[in-house]
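The next block holds one structure in the form of structure tokens; read it before the comments.
The complex appears here without one of its protein chains, the remainder shown in place.
Entry: chain A
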Amino acid sequence: MTSNAAVPFWRAAGMTYITYSNICANLVRNCLKEPYKTEALSREKVHFSISKWTDGTPEKPTIRSDSPEE
């Protein structure tokens, strides 16, 4: 169809839209005033528990709570 002229700078650098959008959102959240900032950051926290499987049985799960980075 149309040629891929004038891609945005972040796509030219290899970043996808969703990565760009999440970076923007994180930057905005980090610039909030105090009670709103902790609410926003705690709302976006991600916790997950991972267990590796070896020989068909699960090992003990580990819990990771990362705050989301891009």
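As a convention for this text, a residue touches a chain if its C-beta (ideal position, glycine included) is under 8 Å from a C-beta of that chain, and two chains touch if they have at least 3 such contacts; residues count from 1.
Going forward, contacts and distances are computed from a predicted model.
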From "Importin subunit alpha", "Vacuolar protein-sorting-associated protein 36", "ATP synthase subunit delta', mitochondrial" or "SRP54-type proteins GTP-binding domain-containing protein", the hidden chain's UniProt protein name: "ATP synthase subunit delta', mitochondrial"
Sites on chain A contacted by the missing partner chain, in the whole complex: 9-10, 12-15, 20-25, 27-34, 36-37, 40, 43
